[in-house]
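The complex appears here without one of its protein chains, the remainder shown in place.
Showing chain A:
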Amino acid sequence: MHIDIKKRKSRSRSVIPGEGSPGSPRSTRSMERPLKAGWLKKQQRSLVKNWQQRYFVLRGSTLTYHKDDKETTVQGVIQLRFSKVNELPPNSDDPGKYLFEIIPRTNGDRERCPYVFMANSQSDMEEWVRTLRRVIGVPTSGVFGKSLVDTVTYEQRFGPHMVPILVQKCVEFIKEHGLNEEGIFRLPGQDNAVKQFRDAFDAGERPSFPSDTDVHTVASLLKLYLRELPEPVVPWIQYQDFLDCTNLLDFRSTEGWEKLERQIALLPKLNYNLLSYICRFLFEVQLNSQVNKMNVENLATVMGINLLKPQIEDPITVMKATPQIQKMMTVMIRQHEKLFPVSKDVIPSPPSNKSESQKNAPRSFVGWESAEVQDPKEIILTVLGKLLRKI
């Protein structure tokens, strides 16, 4: 949780580059606040390969390093544009070294020699690599860990999509190859293959899965994407309300249904689209449960927690909520035709969109942050939607 908050802070910084934090005097060293800064060991690039402890500061696409964290003298500058960042595999003879490299852009036909760095821990290393890659790559191409609105908005340039392209590709692949697969969404995929696909999507590639790809790998990738959304498909502000519906659904009265339908109507459009898309797809999966053994309840158990989860993932809270999450998910899959009718499948329409983003504004700080980014983009989206309908 703690790390999450830190990440979000750094992400929010990268959204507004060049802005000093309120209350603290703007640094005289630079106009721009760093995207990331910290200590790393850098290997000397001369004949002697010693390790030197340096303080690294990332601003824009420039990485500078210094002897101390006051950034008094710049000891070196690495331009990241057109360079490459790689994790280096751990060496079994010499464990406990978390290495990565930056290969600078090639000058003509001369290969440039890489910079090699050592981080303090695996997670520190991974965070540097991710941050650096984010800077180097097309800024908006990442998919995993990005907000739903950012991804869908960005992907409008590839044509209209109800859901992120990754979700669509996973679902289409599983529909074609995985509906008869025993334990689909329950059994794990190949971990390294999942990571490779994740990195490819994050790097802005939108690869199609080769037909011999293990379906469990694709299913794991889809679950991973949903799990890594900065805010789950059911937003935190509605999480408890959704769960509260499950108790009412026990009775034969219509109260629970009405409440659930109200909650679903309150979902931001893109979240509604994704939830609808997934419930409809899972319904299709369970039609084959004689073969794949994944009936509605089983799918609800393994998928529910990826779509509906509390903001604080405290084990006891999660345990207590699990039966309700499973039940809610069961209802949404089984009753998808009623709760998510095909007639409501629309790319965000102007009026509902506007009022919704206003309604969602005073949320948790993360929601607020994405709401802030949301507005101008949603306008573009709306205009796009209108244009598309005219055509």
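In this section, contacts are C-beta pairs under 8 Å (C-beta built on N, C-alpha and C of every residue); 3 or more make two chains touch, one makes a residue touch a chain; residues count from 1.
The rule is simple: contacts and distances are computed from a predicted model.
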Legend entry - Name of the absent chain as recorded in UniProt (options "Small monomeric GTPase", "Aminomethyltransferase", "NAD(P)H-quinone oxidoreductase subunit M, chloroplastic" or "Ras-related protein Rab-21"): "Small monomeric GTPase"
Inset, instruction - Kindly state which of the options A:Gly183, A:Gly204 or A:Pro230 is in contact with the chain not pictured. - result: A:Gly183
Legend entry - Absent-chain contact - pick from A:Asp68, A:Glu176, A:Glu205 or A:Glu313: A:Glu313
Legend entry - Those residues of chain A which, in the complete complex, touch the missing chain: 183, 186-188, 190-191, 223, 227, 293-294, 297-298, 301-302, 305-306, 313-316, 318-320, 322-323, 326
